[in-house]
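For reference, the structure discussed in these notes is given below.
Only a single protein chain was left out; the remaining protein chains are all shown in position.
Moving on, here comes chain A:
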Amino acid sequence: MSANELPPIDGAPTAPLHAPASIHGDGTDPAGRDTAGEGVWARAWRTLRKNPVAIAGFVIVALFLLVALLAPLLAPFGPHELPGRGEIRPTQIPGPSADYPLGLDRYGGDVLSKLIWGARASLLVGVLSTLLGLAGGVLLGLVAGWFGGWVDVSAMRLVDLMLSVPSLLLAVSIAAIAGQTPWSVIVAIAVVQVPIFARLLRGSMLAQRGQDYVLAASALGLTRRSVTMSHVLPNSVGPVIVQATLTLATAVIEAAALSFLGLGGGEPSTAEWGRMLTAAQQELAVAPRLAILPGICIAITALGFTLVGESLREALDPRNRTRR
């Protein structure tokens, strides 16, 4: 019954994404780390380790995580400090020097310090909003896929409704209610992600429902709850996890966009990448580095998450399954 025992059929799209490990009933964990055979996640990890693209992605993400975590140690100045305040003239913003390796900005802040603290702010917003959005989407998708019927229909209509508004507009509208704080940016981005995750999980659960192992589990007399929770759900989360990784990239970009539009609140001199770009707008001709540096940080962070997500997608795709 397990996909592992079947001969691998290359390019068979109907193969369950996830080896239904726990069907053996021998207490293997639902994440698929099967002691007898190799689960999908173990196989994916093996593929990822050999993929240079994935490694590059992991390195970028790890680097930014490290910078974000160690910001207090790495940054020469605090996030609100304006050490070069006296050196700023209306016509001149001092560039890189020994004291300020990446120069100063319009407010007299040290650009390097602000970029480092900005990594913390951006990653925090990106990770928290994606986790929140994931939780909400999984809950909604689970409820829809579990109950079916009118619950499913109304949940999916709600999803349609939310997707009918372009994402940034939805986020802007939500941030307007939540007030101009970093939290409202997190909530706004999370809410925008909910319909995407919900629809993905529901679709992938529906696809699993017709599988033989689900039928077998029901035939063995398992309750609907345990079939859903320990068989259908673990087999459906693959695409959702891939999407979550890719969403981290979008979340970092959208967070920057929302604070660029001024929805994150705080002073214009706040150490946040999107906010730094807003401030750099007026200085484009005088000091383009003020726009280029935070922009590159956003792009590289997004690149890291995208590379990890794309290689994870590839590794989890049953069509790319390789034999040992």
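The rule is simple: a residue touches a chain if its C-beta (ideal position, glycine included) is under 8 Å from a C-beta of that chain, and two chains touch if they have at least 3 such contacts; residues count from 1.
In the analysis below, contacts and distances are computed from a predicted model.
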item: Among "Sulfurtransferase TusA family protein", "Biotin-independent malonate decarboxylase subunit beta", "ABC transporter permease" or "Outer membrane cobalamin receptor protein", the UniProt name of the subunit that does not appear here; value: "ABC transporter permease"
item: Touching the absent chain when the full complex is considered, from A:W41, A:F77, A:F197 or A:F260; value: A:F260
item: Option touching the unshown chain, where A:L69, A:L161 or A:L215 are the choices; value: A:L161
item: Selected from A:L200, A:L277 or A:A315 as touching the chain missing from the view; value: A:L277
item: Residue among A:L73, A:A219 or A:A285 that touches the chain left out of view; value: A:A285
item: Interface with the undisplayed chain - residues on chain A; value: 157, 160-161, 164-170, 172-173, 176-179, 249, 253, 256-257, 260-263, 277, 280-281, 284-285, 288, 291-292, 295, 298-300, 302-303, 306
